[in-house]
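Please read through the structure below; I'll follow up with questions.
Complex shown without one protein chain; remaining protein chains in place.
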Amino acid sequence: MKFKNELLTEYFEDKLAVVGLVVFTILAIFAIAPALFSYQNPYDLTQLYLENSFQAPNANYWLGTDEQGRDIFSAIMYGLRVSLYVGFASTILSVIIGFTLGLISGYYGGWVDTIIMRIADIQLSFPAILIALIIMALWGAGIGKIIIAITIVNWVYYARTARGVVLSEKEKDYAQSAKALGMSNFSIIFKEIMPNTTAPIIVIATVRIAVAIILEATLSFLGLGVPITEPSLGSLIANGYQVLFSGYWWTSVFPGIILMVLIISINLIGDRSRDIMNPRLKR
Amino acid sequence: MALLEVNNLNTHFFTRGGVVKAVDGISFSIEEGEILGIVGESGAGKSITGFSMLGLIDKPGEIVSGEIIFNGEDLVKKSEEELEKIRGNEIAMIFQDPQTSLNPVINIGDQLMEAVLYHNKKASKKDAYNVSVDILNLVGLPAAEKRMKSYPHQLSGGMKQRVVIAMALLNNPRLLIADEPTTALDVTIQAQILYLMKKLSSDFGSSLILITHDIAVVSQLCDKIAVMYAGRIVEYGKKEDIIFDPKHPYTKGLIACLPKLDDDKERLYQIPGIMPSLLSLPEGCYFKDRCEFADAECDVYPQLQEIDGRRIFCHKVK
Partner (left out) sequence: MSQSEVKLLEVRDVEKIFSVKVGTFEKKDLHALNKVNFDVFKGKTLSLVGESGCGKTTVGKVILGLYQATKGSVLFQGKDIAQLSPVQRGSLQKDVQMIFQDPYSSLNPRKKIKTILEQPLKIHTKMNKKERLETMLSLCDDVGIDHTYLERYPHQFSGGQRQRIAIARAMILKPELILADEPISALDVSIQAQILNLMMDLKEKYKMTMLFITHDISVVKHLSDYVAVMYLGEIVEYASKAELFKSPQHPYTKMLFSTVPDIHTPLMTDSVLKTGEIQSPIDLPVGCFFANRCPYKDEVCEKEHPLLTDLGDNHMARCPKIGQF
């Protein structure tokens, strides 16, 4: 059992994990305040000049421009913002919903558990993309809808993890002792057991944020995600994909690289978190 | 020549908080067929001693120095492959918790047969099967042949421990190391398992190291006793000497705090305090803060004294 200070010092012992954290922080800073770093706001149409279109990377436009004269470098910054926003928002919602359902499911058991888990099973048997497509076909496109779609896909993983922990914790003497004191079930679940479930949830969340981001990028790539006026990394890649083989590679490749770097850095952070949170047995 | 001779063994753990000298320079020996008891409170280093015999020490621990001479060869100097040939074969170990010692998803028969076949490549499956059934009968498992198909969760704690002992004995080890084998069992089952271990070690001619915190258990089985405290041996000698004439205050304390059925005193004797953490050991004798006889002399770690074939580390014993 380790607590905050120990965890942090341990985290920094792995050089690669530190690199991941640094890279992610840089990208996050870009995403939070793109205006500070970008050359232009690529979505403000008044700033675009068609005569600048399809310029290869040069001194003015470090990563080149696309067919509308948009500076790719700036577009990536704004795109990062959308990607991270969608990724985190959907993850937070998934955690809240999945976590709560998992705790209730595991603690009460019986038909509540059966219903929740069967819904989860059914959902897991469909590919994530398919579910997202169905939802967006029913309710239309837009950032809000994407977040809902990704949330619906992802809550299952948190529910299962929380349920697993609850099943083993609720039989332990400290939970029984709380019950014997006359605490209500609700109190026992959220005051006694929940603090013991946060560690595994954090571990899963760090990994699934990456999955959420990729899912959004995929949807956007397919043209179903964000509207063209607020491109995310996925739609930028899609956009450039159409002209990729005409020789204008920079419009697709650079967003792709940044997306990849983002995912890798998140995975590095997640891996390291998982390792340090693992209770190591002392003999 | 002794079957096992341990000389000045040091197993240290290099942790974030400092170097933990779990085993700090201990020496003992066992003859063929002898039973040695290593007794002490939790944290004394008894289990680590047992694991060191088989090289089962993982990072951040390692055997820093010393010799473990088994059958004339120093185990400390052996490679991992060489040790693998010895484990489960010439030296076998029985761990504390029967719940986790057996693989829960493989049936008993397969686990036993696997142990046989690993060390006897030429044996046939049928031979392995017969040997396994025989040994289950030998350890007193009721309906042994039927049990070959059982899974661990279908057996009681006592039965599981019998299976674990059976597995250890399969390849006729010359040395058995049992780490708190009865701590997780009821007293009634403990008596049966202890008796079984004594009988089998005698029948098979194996030597046995019995590691436990309960000196009453040790008194039932062992020929020799080593009392450990904070990583070191404080008293070492023949069972009769140590049990009926303990000299070190710690040993005396361990014996005195046993509940006695025929005693009329209303309070149990207790050794005050708890064993110090290995990261903050006192200057001088490690036991001095809990010892009723300690004084200024004890601020220096006591030297070894040999009295009538017994080794003791205490200033107050002359």
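Labels A and B are assigned to the chains in the order they are written; within every chain, residues are numbered from 1.
Just so it is clear, a residue touches a chain if its C-beta (ideal position, glycine included) is under 8 Å from a C-beta of that chain, and two chains touch if they have at least 3 such contacts.
Every value quoted in this text rests on a predicted model; they were computed, and no experiment measured them.
K.L.:
In the full complex, which of B:Ala144, B:Leu254, B:Leu278 or B:Ile312 touches the chain missing from this view?
P.N.:
B:Leu254
K.L.:
Please identify which residue in B:Thr11, B:Gln190 or B:Ser207 touches the non-displayed chain.
P.N.:
B:Gln190
K.L.:
Since one chain isn't shown, list which residues of chain A touch it in the complete complex.
P.N.:
Chain A touches the chain not shown through residues 1, 3, 172-174, 176-184, 192, 195-196.
K.L.:
On chain B, what residues meet the omitted chain?
P.N.:
41-43, 140, 156-159, 186-192, 194-196, 198, 213-217, 219-221, 243, 253-255, 257-261, 263, 266-272, 274
What we mean here is this: only the chains that are shown with their structure count from here on.
K.L.:
Based only on mean CA positions, could you tell me how far chain A sits from chain B in angstrom?
P.N.:
51
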